[in-house]
Every structure is written in structure tokens, then in C-alpha cells.
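As you look at this complex, bear in mind that one protein chain is not there, while each of the others sits in place.
On to chain A.
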Amino acid sequence: MCGIVGLHLRDPELYPQLGRLLESMLCGVVERGPDSAGVAVYGDHRRVPEGHAAVSVLLPPDADTTDLDALVTTAGDTTIVAAPVPLETLVARVRESFPTAVVVGTGHDLTVYKGVGHPRELAATYDLVNAQGWQGLAHTRMATESAVIPEGCHPFSVGPDQCLVHNGSFSNHASIRRELAREGVTFDSENDSEVGARFVASRLAQGEDLEKALLALRETFDGFYTLLVTSADGFAVVRDPIACKPAVIAETDAWVAMASEFRALAPLPGIEHARLYEPEPGRVYAWSR
């Protein structure tokens, strides 16, 4: 079991409140995944100023970041490195300086946080309540397939400004992993969800949009899944064709939100007048800015 929440804001007046809203949603799915939690925030200019590229990275202990010549924020186990240089340059600089580090997110707008422990305490180390931005998602994890370590946390962010969170398990991920590897795709972990993220990233890299990429995923992947996938301008949800894992969507003029359970949506402003529905099995729901 895992918990998923995501919030895509339509009303810019809510941008300063994104972190506070996302934190209250995350607290609504703690019981679904008490062993670790990951968060992604889009548009947090505190940590990624306009015109900067950003790399979210799990650094080895006692790593010295002073030579990176960048804006560095430490948030629990995660470090955010931002600099006004091309994204590839910054990623290369981080990888060169810390060859054993695990890069967990890259982009021009994206910060990704991962850690092991109680989700509420982790959210405090991420300073989530003070995050701002236009879109965010979070995942609470009850691991079933791989180890409880920060690297195993969702979201999986394997393409620029992309994130995928997964509740469920894929059953044919090993064969899809081999096919992607033949095409030159490399993997960071043994996690089944990473295969889903790599598959979506390769589709997006071929020019498909989120909706097309997820339709292709539905045709290719077997297993149980509710997925929330985000990109530089999009937010999309899909469930497996027999809908093994829960999901609720709520929409108002001010925001679109999804969560594993309604109780994570209950704190949102205007929820009492939101259009509430369960995404149908196998159907892709997508929104963009």
C-alpha cells in the first residue's frame, strides 16, 4: 500500500500556499505509507530562482558543496543545487564532483525531496509548508518490492521536469526494462516504478504528450497501478484497467487535485463545492497549464 497526492493550481493567487496545501494533503495519506515519503514541487523560486537550472541529489555524508559555485539548499537527506547555467552543465558538474551521489530530480522548475522516516517529520525537514509554486505531488511509501532507503522513494524523476508516482506494482517490468536497455536507457535502481518512469520519459523524448505516453504505458505494462505523472506543464492520472488501486480526483476553478483517498483532499479550500469523481479504469486524465 502507498499513498499519493497531487495538486495542480489554476489560480496563481494560491501559488504562495502550495507547500502548505500539499503538506496537509500528505498528512492525509500517512497511514497508507508510514516508512518513507517523497515530494516534488514545481516553481519554488526560493530554491530555484528564475533562469536557473536545478538538480536534486542525495549526496554522500560530509559532502562539501562549496566548490559547486551554486545556490545549495539542504533539506533532510536531499540537497537542491541551483545555478544559472544550462541544465546539462549543472548535472555534469554535480556528477563529476560527487560520483557516488544519486541524482533524484533535474529541471528548470522542479525540486524533488526524498527521505526515510515518518512522512510528517520528513515534510518538516523539507520545509514543505513554506514551499511555493504552481504544482506539486507527494508519495508515502509502504515498501513491498524493494528496500526502504531514500533512493527507493517516489517520485521517480528521470527526465527534465518530469515526475512519476506509483501505487501498486508492475508485473512485467523486467522484460520492459530489457527492451528499454536495448534502446540505450540506463537505470538507477531495481525498482519496478522506475521502469514506468523511464518508459514515459522515453515517450516524451520522442515528442509524445503525457496523455499519449500514458496510453502507451497502459498498453505495455501489466500489473496494478494508480499513477500520477507530471511534466514541465502537465499533470496526468491513470489507473490500471481493473482499477486495483484507489484514486479520487477533485476539480475546482482554482485547482485540480488527486489523492489515494478523499481524506487527503478534505483540507483543500473550496473542496465542499469541488467536482469529485473516481478516475475510471484504464482511462487517462490529463491537464496542462
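In the analysis below, contacts are C-beta pairs under 8 Å (C-beta built on N, C-alpha and C of every residue); 3 or more make two chains touch, one makes a residue touch a chain; residues count from 1.
Just so we're on the same page, contacts and distances are computed from a predicted model.
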Name per UniProt, for the chain absent here [options: "Urea transport system permease protein", "Cell division protein FtsX", "Glutamate synthase" or "ABC transporter"]: "Glutamate synthase"
Which of A:D69, A:E121 or A:E278 sits in contact with the chain that's absent? A:E278
Give the residue, chosen from A:G3, A:G105, A:G168 or A:P246, that touches the chain omitted from the document. A:P246
Across the whole complex, the chain not displayed is touched by chain A residues 28, 242-243, 246, 248, 261-266, 276-278, 280-281
